[in-house]
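Certain chains of the assembly are absent from this excerpt, and the rest are unmoved.
Each chain gets a letter, A and B, in the order it is written, and its residues are counted from 1.
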């Protein structure tokens, strides 16, 4: 019987949820896991500020408490509510940013992060330091596209590749992390353009959750 | 004209607030600053779990938004709401744990933390890593006293000194941090017993807030 995985986009945009799902499709077809993608219908339209991040923590927890699953994934690159959900739930919970950083650190010497907006960079750095991975961080650069730009692949994709080249050539990244939940569909084209591994955080989190279910470790106390 | 400082105990216990105030008294009498100590009347009776920490973040922010002051101090060793308040308020906000870690790291080669309960140690470590101070952490040990024990100085003080000796002699700490908002009154006796500097986080945060007002730096972007 397949594991059941519940992936929650904590913003209210069904379009974002749909993009996550499309980006993860090629991974999901290879895994024997039942995945439900959902959004937080009462959430903000996007998770952009620290207030957005913290405001959705308890709603994410409540949703997880009301949905039966073997493991839960928080589908936002700020991993809102991750520590809270882990302390309150007995089932395992994963953040897509954490999963992406951990995956990237195993794929090469140094990884670079492609962020949506510069304001999130200090938040990323805090999480990377918590994971002890700052020695593997080559750089974190933001796209600084407006909402319109992000939604238009004709604008977004060339910009992602441009920033990726800077991370690779100036900062020395040998691996890239897409700092967003909805860029997964671009992964093949970015890898083709840059010739280095590109980690999509949703894909990384799905596989990480699947791992955890299989290996079934008890929680560490520290 | 004196600066106005607002220090909020985010639990509902006026006794805790009062202990914080007594512990800070000898510092306050030397500073030209008007301090208001208050508690979050609707908060939990104590901040013990990750859920408590996150639940008070927005109430702390709301309280700060409704109180006029030059700077704000979050009076709980888990620094609940610190990132949120900093991102939302233009006035400076300080956490007592952050202030204590930063102070301790300047007073000797390695510092030890005396925690109330073991469950908070991973949370402390996350914050110490965010600050980049893990190289200066000698150890973190918990008192593991029940509530009764903590409130009884006949029980608490000898236990604090015992744990402090372990941090000093086994772990190599040359400085100690009191991992609680209400132990400040014990500082002189602990320092006398152990012969090394002991940082009370409330005292450290008050002085740090006063500094910030005087030096008046703009916010860093990262």
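Just so it is clear, a residue touches a chain if its C-beta (ideal position, glycine included) is under 8 Å from a C-beta of that chain, and two chains touch if they have at least 3 such contacts.
Bear in mind that the values here come from a model prediction, so they are computed numbers and not experimental data.
Taken over the full complex in this file rather than the chains on view, the one protein sequence occurs as 6 copies, with 2 of them shown.
Keep this in mind: only the chains that are shown with their structure count from here on.
Averaged Cα coordinates give chain A a centre that lies 33 Å from the centre of chain B. Looking at the complex, you find that chain B touches chain A at residues 49-51, 54-55, 57-58, 81, 83-84, 86-88, 118, 121-123, 125-126, 129-130, 132, 221-222.
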